[in-house]
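Report on the following structure.
Only one protein chain is missing from this complex, and each of the others stays in its spot.
Labels run A and B following the written order; every chain starts at residue 1.
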Amino acid sequence: MIKSTTSSLAPHRELPAPTASWHDRKGLVQIGLLAVLLLAPLAAYFLGHVYYVNLASRVTLIAMAAVGLNLAIGYGGMVSFGHAAYFGLGGYVAGISAYHAFDLTPVIAWPIAIPGSDSMLAIWLAAIVVCGLLALAIGAVSLRTTGVYFIMITLAFAQMVYYFANSWPTYGGEDGLPIYLRNSLPMVDTQDPLTFFLICFGGLLLSLALTSRIMKSRFGAALTMARLNETRLATAGIAPYPIRLVAFVISAMITGLAGALYADLNGFVSPTMLSWHMSGELMVIVILGGVGRLYGPLAGAILFVMMETLLGGLTEYWKLFLGLVLLGVVLFAKHGVMGWLAGREHP
Amino acid sequence: MTLFIEQLINGLQLGTMLFLMASGLTLIFGVMGLINLAHGSFYMVGAYATALVSAATGSFLIGLAAGITAAAAVGALVELIVIRRLYHRPHLDQVLATFALILIFSEGTRWLFGSSPLWLNAPAALSGSIALPGGSRYPIYRLVIIAVGIMVAVGMYILISRTRLGMRIRAGESDREMIGALGVNIARLYTLVFAMGAALAGLAGAMVGALQSVQVGMGQPVLILAFVVIVIGGIGSIKGALYGAILVGVVDTLGRVFLPLFFRQFMTSSEAAGVGSALAAMLIYILMALILAFKPKGLFAAHD
Partner (left out) sequence: MKKLASAGLGLLMTASMMTAAQAEEVKIGMITTLSGGGSHLGVDVRDGFMLAIERAGRDDIEVLVQDDGNRPDLARSLANEFMQRDEVDILTGIIFSNLAMAVVPAAVRQGTFYLSPNAGPSDLAGRMCHENYFNVAYQNDNLHGAMGAYMREQGFEKPIIMAPNYPAGTDALAGFKHLYEGEVVDEIYTQMGQTDYAAEIAQIRSSDADSLFFFLPGGMGISFMKQWQNSGVDMPVFGAAFSFDEIIIKAVGSAAIGAMNTSLWAYDLDNEANHAFVEAFRETYGRTPTLYAAQGYDTANLILSALEKAHPDDQDAFREALREADFDSVRGEFRFGPNHHPIQDIYVREVVEGDDGEPTNRLVGIAVEDIQDVYHTQCEM
């Protein structure tokens, strides 16, 4: 552990000698995590415990949102305290689209008429596009700042979206917007909890694969270099700003897609999805799992939702214990759950 | 016109309240480079201690002293147990750890003192209002808050520019390694500064608590505003915190009052009130984004 006295955002890592057994252990843990997440709800479904299937969907989607955030925080070194904006916006895209499809009114009547839709495919595409555009605007301004300023300006933008949603009456304001019937996919019954879980699980796998693919590409190498040593990147003739901006936008798109699915899972979207507590929770999950670890968000989400569910059943003061656990993780398990399960990772 | 001036004073007053909170936050960041989300918890500790002690003794002043002491003591304790492990950590870890502290403080307070809000009123001598020129009246207690805010600003200026402690703080802001080399006990300095920041938050909580609901979670809305203030002003700069606080206070107050009036020119009264207040809620965040877009390190950047 190299101690740094500056307030650098780069996670501190050392270079362990990669051995075969170390790789095996990491691979086993990753496969293990996915297997647990896939098999537990399958078993629950066939034993008739639908509740656990929905709980697994919740874990999956929160993990997916955190995978998006991890791309910004862990790989890009951009500590966004405002990813709830994309999570919530994705949710609102699903909610608003379904609302207009139900009412048979257009979402936008002018300059071009965009009808509502209850097709998940259309909603996903819209969520990705809308969140990407918002992130492009926010990122373009925010990425001019660094460090704490970046943390706070992303928070400020998210608060703007939050207050807007809270006081805009058309889509329910603070009351939120219900989705009466889960949006549909061709040839599949999305109402079925297991089917819906498998859709979410597919989304998580895709986002993991995408992140992995990005980080193995030249673009990923440039992003890593922008985080670790901006000057060296500049000497190679690559400007860090556009690299970061693209990564930020992709990160928001993943989180936004997770938000659209989350709204469908709950049958409901409300400004709570946009609040700074939500941003904080997503950050907590990323850190809990291990910053910049591909499967970290998954481990973090499993642990977080389990704590929330178990502690909440035990005591009304459960948040106190949640706080103590989180504090313990930051102080004593510096590399998160993945660091503990699978050993440290070189950059 | 009188109304406009009165609202301007209201904005100033809100600004001084925010300054009390923001000055401690920016001091801690300036000296130790620490993001402290739990600063609102010290605000709550100050208000709770003041409420409990003044209810028991019947004296607001004793309560106020207790509130400041309690916040400082809790601050020192938190620094010794948790915060000092975080100075060399990335901001991300600091955010998470202090986020956890919020949960611990909020729920711990609820466990100890229950869910009901507590009673805390301004002392009788300071309640009531005085006449303003132009026929309007202004509450005495709010003028007292403005006075306390100015005293704190002046006090901090003297402390930082004229005293030995201030010299060390300035040294710490510009070069953290150097003050160690100069033989200053950094660990003790950091504990002291952190406790001082907490005491300022406690003072804010105690003073403002007499005008507000003393309840669990009362520190959170003001914490977010205080962050906006110090980011606008330039993190680590006391001067920036002062200007930022007044700017935010005035813009927020005037926006809340005059945006609905503005929209009334194009729409019905109900609609204008709704739209205007929605926009007013976003106004300070828009202000912050605008300032950072042009001055990425705030108005009075102290250092990186």
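Following the convention adopted for this analysis, a contact is a pair of C-beta atoms (placed from the backbone, for glycine too) under 8 Å apart; a residue touches a chain by one contact, two chains touch by 3 or more.
Given the structure is predicted, the values throughout are model-derived calculations rather than measurements.
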item: Hidden partner chain, touching residue among A:Asp24, A:Asp175 or A:Asp189; value: A:Asp175
item: Contact with the hidden chain (one of B:Met218, B:Ala245 or B:Leu292); value: B:Met218
item: Among A:Leu55, A:Cys200 or A:Ile243, residue touching the chain not depicted; value: A:Leu55
item: Subunit A, residues in touch with the chain not shown (by the definition above); value: 49-52, 54-55, 58, 163, 166-167, 169, 172-176, 178, 180, 262, 266-268, 270, 272-273, 277, 308-309, 312-313, 316-319
item: Missing-chain contacts mapped onto subunit B; value: 2-3, 6-7, 10-11, 13-14, 17, 106-107, 110, 114-119, 121-122, 127-129, 136-137, 139-142, 208, 210-218, 221-222, 253, 256-257, 260, 269-270, 273-274, 276-278, 280-281
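One rule holds in what follows: only the chains that are shown with their structure count from here on.
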item: Separation of subunit A from subunit B, taking each centre as the mean of its C-alpha atoms, in whole Å; value: 32
item: Subunit B - residues contacting subunit A, complex; value: 29, 33, 35, 82, 85-86, 88-93, 95-97, 99-104, 106-108, 110-111, 176-177, 224, 227-228, 231, 235, 274, 277-278, 281-282, 285-286, 288-289, 292-293, 296-298, 304
item: Subunit B partner contacts - residues on subunit A that touch it in the complex; value: 3-5, 7-12, 73, 79, 81, 141-142, 144-149, 151-153, 155-157, 159-160, 163-164, 166-169, 276, 280, 283-284, 287, 291, 317, 319-320, 322-324, 326-327, 329-331, 334
